[in-house]
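Right after this comes subunit A.
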Amino acid sequence: MEKKNRAVLTGTHFMSGDLACAEGAIAAGCRFFGGYPITPATEIAERMARRMPEIGGVYIQMEDEIGSIAAIIGASYAGKKAMTATSGPGFSLMQENIGLAVMTEAPLVIVDIMRGGPSTGQPTMPGQQDMMQAKWGSHGDYEIIALAPSSVQEMFDLTIECFNLAETYRVPVMLLADEIIGHMWERVKIPPPEEIVLVSRKKPKVPPNEYHPFKPDGNLVPPMACFGEGYRFHATGLTHDEKGAPKTVSIEEQTKLVKRLCDKIRKNAGKIIKVEEVMLEDAEVAVIAYGITSRAALSAVRKARKEGIKAGLLRLITIWPFPEELVAGIAKKVNVIIVPEMNYGQLVREVERVAKTTPVFLLSKLGEEPHRPSEIIEAMRRALK
Partner candidate 1 sequence: MTESNLMLEHPLAKYLRQERMPHIWCEGCGNGVLLCSFFEALDELKLDLDKLVVVSGIGCIGRAAGYVNVDSFHTTHGRAIAFATGVKLANPDLKVVVISGDGDLFAIGGNHFIHAARRNVDIKVICANNFNYGMTGGQYGPTTPLDSWTTTTPYGNIEHPFNLVHLAAASGAVYVARWTTLQVRRLRNSIEKALQKEGLSFIEVISPCPEIYDRYNKLGTAIDVMKRFKLVSEVRHGYDPAKAEITKDQIIVGEFIDIEKPSYGRLFREMTAKVQKKLKGGKAKCERK
Partner candidate 2 sequence: MPQKLWRKPLDTEKIKLPMAEIHIIKDFCKGCGFCIEFCPKDVLEKSDEINKRGAYLPKVVDESKCVLCGFCTAICPEFAIFTIEKKCKEGCENGEKE
Partner candidate 3 sequence: MATEKKVEEEPRIGVYVCHCGLNIAGTVNCDEVARFAAALPHVIVAKDNRYACSDQGQELIKSDIKEHNLNRVVVASCSPRLHEPTFRKACEEAGLNKYLFEMANVREHCSWVHLHDKEAATEKAKDLVRAAVAKVALLEPAIETEVPILREALVIGGGVAGIQAALDLADTGYKVYLVEREPSIGGRMAQIDKTFPTMDCSICILAPKMSDVGHHPNIELLPNSEVQEVKGYIGNFKVKVLKKPRYVTDDCSACNDCSEVCPVTAPNEFDIGLATRKAIYTPFAQAVPSTYIIDREICLNKEGVMACDKCIKACERLAIDFDMKPETLELEVGTIIVATGADVYDPSSLLNYGYTHYPNVLTSLEFERLINAGGPSGGNLIRPSDMKIPESVAFIQCVGSRSKKGNFYCSNVCCMNTIKDSLLIKEHWPDVKIYVFYVDIRAVGKGFEDLYRRAKEEGVIFIRGLPAEVIEDRKTNNLWIIGENTLQKELYKVKTDMVILSIGIEPCHDSNVIQRFFTLSRTPDGFFMEAHPKLRPVDAPTGGVFLAGCAESPKDIKDSVTQASAAAARAGILMAQGKVTVEAITPEPIPENCTVCGLCARVCPYNAIVVDKERKLVEVIEAACVGCGTCGAECQFDALHMRHFTNAQILAQIDALTEEDADKKIIAFCCNWCAYAGADFAGVSRMQYPPNVRIIRTMCSGRVSPKFVEHAFARGAGAVLVAGCHPGDCHYIDANFQTQKRVERLWKKMERLGVDKERLQLLWASAAEGERFASKVRGMDATLNKLTPEELENSKKGFVGS
């Protein structure tokens, strides 16, 4: 019981988003953290360095973010729930091995506390500029899962969700939070362990000699044996068959593998995707927002209603896979869609893609200050003219 108390800090706390994220990970069963200090994600590493020894987990500060992600892929294959946390520049460094994690179907969680880019940009300032990198950053066709928290409480809850998704689908899952969420202090309620739902990777049911490490079952996800369990399997970043044997020239194997790696996410999108809908039933103008901006959007929508503007909000919790059908549905009902983002237009492209004829307006904001509700209302008015 002592252990439980130590891992899940049940109760109400006042903490920052970064800390809540760390606690969420621990509550989710993360027992391996490999990272590299970077603003504004450093506090997560600091918290992990302090907490891991307390709960018998492993913390290692690697020589760079490439090493960090390589290490957590290793830890994941060794059977641990593993995580790293970084920000834009480090996230960029990780891209190649995100591809490796996708290819070798390593369950792991990458936290990206987004700051202003490009390059070193504004380390201490917020941003939502990694939305596309998260999906397309590594080469080749693939799918990942990304969630966007909008409160410190969600930093806790969604981190747990990230691990559950990673374990379910054997895929790297990203928590895309902006600097404000990461550094913001709020009340966080940590439930007792028994109330926390945890998912662990499927184990093979066949004996080692029959085990094929990349042979999927029903939901396209292969059961995962771990190193040291006697299955003696091989995994590679090369295109491989179900046995894990390299297939570097086979058209069939390449097609079969790439399709499955994507489809296991696409075909399960319905199960994966989470959103929050506010007053959309009769809305003429829909605001689609995520992360910190969604909070401004919410109050904007409420104020607008008071002014008689029929506004509604779609808050994206799941960024990737993108909730296409949902957005398409809304687009049909409303006259206009406003997408406030702390970038120069990233997710708005996805919205436009599915909104078809419905006009979509980007409300871009760069630098320190997040959107103000008044700005969003102003945008509605303009849009409705």
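What we mean here is this: a residue touches a chain if its C-beta (ideal position, glycine included) is under 8 Å from a C-beta of that chain, and two chains touch if they have at least 3 such contacts; residues count from 1.
Regarding candidate selection, all candidates are chains of the complex that A comes from, given by their letters.
What you see is a predicted model, and the numbers here were worked out from it, not measured in a lab.
Of 1, 2 or 3, just one candidate touches subunit A in this complex, namely 1. Looking at the complex, you find that subunit A touches candidate 1 at residues 2, 6, 31-32, 34, 53-54, 56, 58, 60, 62-64, 66-68, 70-80, 82, 96-97, 99-100, 104, 226-238, 245-246.
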